[in-house]
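What follows is an incomplete set of chains from the complex, kept in their original frame.
Letters A and B mark the chains in the order given here, with residues in each chain numbered from 1 onward.
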Amino acid sequence: MAMVCLSDFEAYARKYLPKIAWDYFAAGADDCTTRDENILAYKRIRFRPRMLRDVSVMDIRTKILGSEISFPVGIAPTGFHQLAWPDGEKSTARAARAMNTCYIASTYSTCTLEEISAAAPGGLRWFQLYIHRNRAASQQLVLRAEALGFQGLVLTADLPYTGKRRDDVRNGFRLPPHMKVKNLEGAFEVCKMSPSFHSLHWQYGLPPNSLDPSVTWNDIYWLQSLTRLPIIIKGILTREDAELAVRHGVQGIIVSNHGGRQLDEGPAAIDALVEVVEAVQGRVEVYVDGGIRKGSDVLKALALGAKCVFIGRPAIWGLAYKGEEGLQDVLRILQDEFRLSMALAG
Amino acid sequence: MAMVCLSDFEAYARKYLPKIAWDYFAAGADDCTTRDENILAYKRIRFRPRMLRDVSVMDIRTKILGSEISFPVGIAPTGFHQLAWPDGEKSTARAARAMNTCYIASTYSTCTLEEISAAAPGGLRWFQLYIHRNRAASQQLVLRAEALGFQGLVLTADLPYTGKRRDDVRNGFRLPPHMKVKNLEGAFEVCKMSPSFHSLHWQYGLPPNSLDPSVTWNDIYWLQSLTRLPIIIKGILTREDAELAVRHGVQGIIVSNHGGRQLDEGPAAIDALVEVVEAVQGRVEVYVDGGIRKGSDVLKALALGAKCVFIGRPAIWGLAYKGEEGLQDVLRILQDEFRLSMALAG
């Protein structure tokens, strides 16, 4: 089977991953409308290609928050990489470093931050944070990440509670016994997801109610008091929130609807990007994730003002295919397609 | 089989109800365009979700015509609940009371108003009225409802004749011999539906021509002379009729196309809501029914100006699943989803 485009990796993962793991990664909230819109919205955007320009030499490198990456595609934070490949986030870190791009490690990793750092020393990494009711646990994570050389702190803003992903409820999703939310080990007990509909709370791999739903913009200041790392806020979808983010002193914004896994029937990520870029007026860097499936999608996002995009599910498919090597394949295809799109669009 | 969302209850009902009963509840007029539009129209409405707001405490209670309900979802009037569950409307009344919400009992109940009241004393209930040619029979119903403690009178305005529901004609729909339109027993004879197309009149469970097609706005005054109950008019779809309703002194309006069972190819309920809310300018309360399938639909309706929504078919599916308990499950899912949507939308 030739792996020609990202859909080939998706097909592979759907075929070979255990159903419960596939369903977890594929899940969108409710009717999955927003998950699918993320992709359809890219298709609605059309190029106006220009001809007869010298495209013999193209430089696709970029910088995010001052660090150079080989091309404007990084790895978005997603949980539980061991569900896709035994080495889990260690493979992800190695692939990202090999391709010289940025990897945002999730709080919900199945490897510790220390293991991730040790697996690929010197790689560019940011750390993604959820704020828990147990603030001390969250603070500890931030300090560990900074100490380990992570170069950015990504605060996820769209998950005061976990979205309703029907298949996970049906499957009674839980981590297999040999996997753990290692970064928070000891802080909480890993719990089984109940298939009940009597509760709002389907937190994954952590006890119900461990996340803090009372987080507000003021907590940005709290984070700034803990660390000198630049803070990137993830999950912004409106100009109003983009303005608030800038005013609270973040260094970057990731426009995101969490892959359509939180509130269903909000805007597609690429559609929200336009509004956010307009509001921000270049004061901070703006990125986007959700729906990137081809190199030309990357070009569209950049043309609409993103400094860089991040891929979530496609990274998982790459891991599921061949671990570190598979993820590199995915990134290399995107890189080739991105360069070709640039050339053909003039 | 895990019951995770309302579609699961729909699938259950489709599978286990007798075809003739399923068809009756599922039916829309003609091509069922409006029935399906009710749902599609909700999907077209998109949220603009806001982040980092304190959503740790949310109050989802509301008041309709002065009575508090636990969340803004009531039970719309639908006929013949015994077709879905042996205890019929008695189960419906019990479930509504258990969930502390409002139940609108239909003229076309298979239990009497007295049985319904006795089944769940103290519950908040409104009574839905059709006006018959036999005005004395209609008057009697109003007086009985008031005497039994019903707290609102819902006049259905969109049924001068019954819509053409093709499957009911094909099935030769009629109530099984052991069920009756009990509230009107004696007033008319229960009749078989003829599969003929020679007549306009397919009244369900009552003789052809029993409904009065000459009802006009002036009959609101007649009802006001009969009862002190607040009058809610159901079936309004235009600003012009909303204005007339307010001028004739009703206390509430239910924007509704009768679940798409009357005139096909009119507006979706949620689309008509916007127009009505704008016309009414807060002078009376406005509700909507038709197409609610998720908690986020409730949030959309409220965001567009509804004080409360009512569910029709989903209530039937709940009954078909497990009677009173099944309907509570349906309401509880909607409640959880509604609360989660509020949190995620900020």
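Side notes on the structure shown:
In this section, a residue touches a chain if its C-beta (ideal position, glycine included) is under 8 Å from a C-beta of that chain, and two chains touch if they have at least 3 such contacts.
Worth saying up front: this structure is predicted, and the values here are computed from it rather than measured.
Sequence-identical chains make up the whole complex; the displayed set comprises 2, and the total in this structure is 4 copies.
Here is the rule we go by: only the chains that are shown with their structure count from here on.
The rotation relating chain A to chain B, fitted on Cα atoms, amounts to 90°, rounded to the nearest 5. Averaging Cα coordinates per chain places chain A and chain B 43 Å apart.
Taken together, the chain A residues at the contact with chain B in this complex read 30-31, 33, 157-158, 160-161, 163-164, 166, 169-170, 195, 197-200, 212-217, 219, 233, 235-238, 240-241, 244, 257, 262-267.
Chain B makes touch with chain A in their complex at residues 2-5, 43, 45-56, 294, 296, 329, 332-333, 336-337, 339-341, 343-345.
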